[in-house]
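Worksheet for the structure shown next.
Let's turn to chain A:
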Amino acid sequence: MGIVRYFRNILAGLWNLLVGLSVTTKYFFKGTTTQQYPEERLPLPVRSRSMIKLIYDDEKDQFNCVACLMCMKACPNSCIKLEGVRQADGKRRMTTFKLDFSTCIFCGYCVEACGFDALTFVSEEYENSVYKRGSLLQDEQAMKWVRPHSPAAEAAPIENTAPATAGAQS
Partner candidate 1 sequence: MNSIPLVHFLYLAAMLFGVGVFGVLARKNAISVLMGIELMLNAVNINFLAFARYWNWNSLTGPVFVVFVITIAAAEAAVALAIIISIYRHLRTANVDDAHYLRG
Partner candidate 2 sequence: MSNLIFYAIAGIVVASGLLSLTVRNLFHCALFLAMTMFGVSGVFLYLNSDFLASVQVLIYVGAVTVIIIFGISLTRNLMDDRAKAMNRQLLFAVLAAAVLTVILFAAIHQSSFVTQEHPMAVTLGTVTSDTQSMTAVEAGASPVFQSVGYLADALLLPQNGFAFAFEFVSILLLSALVGAIVIARKDPS
Partner candidate 3 sequence: MLEQYGYVLVFLLAGIFFILMAFITGWVFSPNGLLGLRYKYKKEILEDTYECGVETQGTSWFRFNISFYLYALLFVIFDIETVFLYPWAVSFKKLGVFGFVEMVVFIAILLVGFAYAWKKEALKWE
Partner candidate 4 sequence: MLTGENIVQLVSGLLHWAYAQAGISSLAGVIDPIISAVVMFGFIAVFVMFLVWMERKVSAHMQSRIGPNRVGPLGLLQTVADAIKLTIKEDVKPVNRDKVPYFIAPIVAFVATFMGMVVIPFDKGVVVQDLNVGILYIIAITGFTVIAILTAGWSSNNKYALLGGFRSAAQIISYEVSLVLSVVPIIMITGTLSLSGIVEYQKQAGYWFILPQIVAFLIFITSATAEANRAPFDIPEAESELIGGFHTEYSGVKFAMFFLGEYIAVVVSSAVAVTLFLGGWLPLPYLDFLHIPGFVWFLAKLLLVIYLIMAFRWTFPRLRVDQLMDFGWKVLIPISIINILATAVVWFCLYGKGAQ
């Protein structure tokens, strides 16, 4: 009995090893899933939180930011420092805006909190390695971003009140 089981175990083991080998061999001949990054780039979803930018309105030639400090208060990590002045026309304008990307955790609260369409996430700007830690403290000039005038980009910013149209499509 023992002998029979001994050999049966060996044969069953060999068979299961073959099953495993067949899986890897199958994939060996199947195509790869690799996205060859520097040459090929994955199309990122518009909601991707890659880099925070300050929206610059090139028609009005100014930043949208009115220094309402909402983003600063919302930030869990206090990485936004900004100052503003009240202009002659009574409106507040941002003068300096500093975002420390070395501590920012890309949570998105600042963008959500901003009611003036002044901050946005930009999906594609993820190539942001630097040699000096200091270069991660960016000011408004470094973060300046002009919204391209294309219909695709209009949907870009994360809006908390997106219409609930999706779902139940099955």
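The candidates came about this way: all candidates are chains of the complex that A comes from, given by their letters.
One rule holds in what follows: contacts are C-beta pairs under 8 Å (C-beta built on N, C-alpha and C of every residue); 3 or more make two chains touch, one makes a residue touch a chain; residues count from 1.
Values in this document were obtained by computation on a predicted structure and should not be read as measured data.
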Touching partner of chain A in this complex, picked from 1, 2, 3 or 4: 4
Residues of chain A touching candidate 4 in the complex: 10, 17, 20-21, 23-25, 27-34, 36
